[in-house]
Every structure is written in C-alpha cells, then in structure tokens.
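Note that one protein chain is taken out, while the other chains of the complex remain in position.
First chain written, first letter: the chains are A, B and C, and each begins at residue 1.
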C-alpha cells in the first residue's frame, strides 16, 4: 500500500484570482509582509500497487487524466510506502 | 523572505464528499487499487519576517484565522528560507 | 421597521432582498460592507451571492469585512440578524451560527424550487405561516450543512432547526435548510425566500417569512 501526496498548482502564467483575493484579505487583516499567495489543491490517495515504479506510474497517470486540468495546472507528488518516503 | 507551504486537510471525522466522488470516478476509469482519496488545499505564501520564529508565528496565526475553518480543518506547514527548509 | 441589507463585494442578491423587504413594508437600506455602525437598524440582512468571489471558502473572507463587528454587536444586542444563502455561509464562518456549509454532496450548483418543512412554527421567521410545507427556490453550490453530532443534539433539543428539506438536495445533516442560534435572534437559511414574494414570478411562499419578522419586530416595539 502506498500513499500519494499530490500538490496541484496553477501554471505560472495562469491568473489565480483566488490567491489575489486571499492576499488582499490578509493585507486588510494587517499581515503586512505578505507578498504573494497562491492557492492550489492537495490530494492524498491511498493505493495498492505491486511496487514503487508501478505506483508512481499510476499516480502520474490518473493525476494527468483526472485530478488536474492540464491546460492550466501542474503538479508534483510524493509517495509514501511503509514509512519510506520516495520523492518524485 | 520566506515561503510557507501550507497543507490543509479535513479533520478525520469529517466526510469529504469531493474525495468520494473522485474515488468513484477513478474506479470507473479502471484504477482499481485505490482505497481512498481526500482532497485538501495547498497554499504557497511568500512573506517577509525578521526571523524563522516570527515567520512561523505569523503563518500559524493567519492560517488559523483565515485559511482554515477550525471546526472542520487542520493543517501542517513547511517554511522555506533561502533554500533552507524548516519543518514545522 | 428599519432593515439594513449589507452588500459585500460580490453579493448579488442584495437588490432582490431590498425589493422584497420594501414590498413587504420594511424600510430597507442597502448598506456597504465598509459600514461600521448598524445601531440605526432594527434588523440586519446578509444577502446571497458570492462575497469576495467565495474564494477560499464561501463566506470566509466576508467575515473579516469591516461591517462584521457591527453585525456581531447587533447579534449580541439581541437584534434580528438574517443570513440568506451566502449570508448564512458568512454567519457560520463568523461563528454567529453553528456549523459550516460544504460543497453539495453531488458537486455542482443547483437552481430549483424545493419543498421545505417548517420544523418550528413559533419563531420570528415562521409565525405567519399557515402551512407546514412550503416551496422555496434554492440556488447554491455549497449548501451542504454540516455540524458535529453533539452540537446537532443541542440544536434539536433547543428547537433551533427551523426549516428542513422534504427531499434533501445537497446532503445537509438532518436535512437542515435553516437554523437559528440559541437565543433565536440570529437566523440563517440556504433557500431564497426573497425570490418568492411576487405572484408574477410564480411563487409567493416567501412572503410569510418576511411578515413573520415584521410582526415579531412590531410586537417587540409594542412591548417596549
């Protein structure tokens, strides 16, 4: 069993209206030093796979296919297996 | 300058309807080994702060105040400063 | 009766609410979210819409708008504070009402008319209703009411649940559509009674909602 932790963010050239509104709100709340905020998504997916390589492939596969919008988003992920962390 | 990477998830007792919908979709798409999906939020906040401790305090502060709903969500964060990573 | 309708950047049912209140004999004023003093008003209304785009979580950013301190003050003073749709979401985020509104169980925005059951007919929001089942429009993507079971039990015991869905459209706990705080003066609901006050648009089932409030306020004034 593996746990994939998947971090999705907008591509750099895509507007992130949410981030801008949150930043403005933080500034109004007097957090003055904040220079940028972006909001993305974070998924935790538990999956069974025969080995790390297969798990990685599967995660990349379904993330591309479903979890992100390839036109506007990118992602990175980590894979955790029995307390071993594998960076992707 | 610091970058805070903030991961927000639902508290374990909260059902995550979106996660369930995604899991069902993945199963229909024939990703059979998936046993659970949860969707959370991921923020990257750039901020100026005099030192790590101050930055940590500020991040905890505004995350509690704005970024999460304390009734239903929890978070963890990492702070990155000039390529040094500081775990919280 | 002087009613304030608070307009946040992104509110879009403010004028609908204003017209409904005016048609039903309130003296409404649309008040900006920058306002810091609401002491002139007998009742405060938070309208539907997408305050601050509803980015982050619906209502999360609006609860920090300047006007919210005055809203909390009004609530503490025992004035009637009503949140409809996004207004309800703001009141929960602000902690003036228990619980939170999540995304609909089946994700996506729904615009429809649904049947509501009046759970507590003796409140400032329901006392003018003759029927216990009414049809009211809904229009929301995040109307799935959640509250933990301990709080829910208290709310049930205190009769804080005012409206329930006859056929739950969004996954809300205990079919909850509208609630009050413990004191009964702060109220929130996802459905839109202000869209149901005019026969020409096909539904008048929202009228008694506003009449109830007006009646309650007049009695309170009479008692003073």
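Please note the rule applied: contacts are C-beta pairs under 8 Å (C-beta built on N, C-alpha and C of every residue); 3 or more make two chains touch, one makes a residue touch a chain.
The definition used in the following text is that contacts and distances are computed from a predicted model.
The listed options are "K+/H+ antiporter subunit F", "Segregation and condensation protein B", "Ammonium transporter" or "Phosphoribosylformylglycinamidine synthase subunit PurL", and the UniProt record of the chain not shown names that protein "Phosphoribosylformylglycinamidine synthase subunit PurL". Note that the absent chain touches A, C when the full complex is taken as a whole. Taking the complete complex into account, A:69 is the one of A:32, A:51 or A:69 that touches the chain left out.
Note that of A:24, A:60 or A:80, the residue touching the chain absent from this view is A:24.
Of the listed residues C:55, C:102, C:129 or C:209, the one in contact with the hidden chain in the full complex is C:55. Seen from subunit A, the chain kept out of the figure touches residues 12-15, 17, 21, 24, 69-72.
Seen from subunit C, the chain kept out of the figure touches residues 9-10, 12-13, 15-16, 19-20, 48-50, 52-55, 108-112, 137, 139, 141, 192, 194-195, 197-198, 200-202.
The criterion applied here is as follows: only the chains that are shown with their structure count from here on.
As a whole-number value, the distance joining the C-alpha centres of subunit A and subunit B reads 9 Å. Computed centre separation for the pair subunit A/subunit C is 35 angstrom, with centres defined by C-alpha atoms. Within subunit C, contacts with two or more other chains are made by residues 56, 61, 64.
In subunit B, the positions touching at least two other chains are 66-67.
Interface residues of subunit C facing subunit A in the complex, by the touch rule stated above, are 52-53, 55-56, 61, 64.
Residues of subunit C that touch subunit B in their complex: 56-57, 60-61, 64, 93, 99-100, 102-107, 144, 146, 148, 171. Partner subunit A is touched in their complex by these residues of subunit B: 1, 7-9, 22, 25-26, 29, 31, 33-49, 58, 61-62, 65-67.
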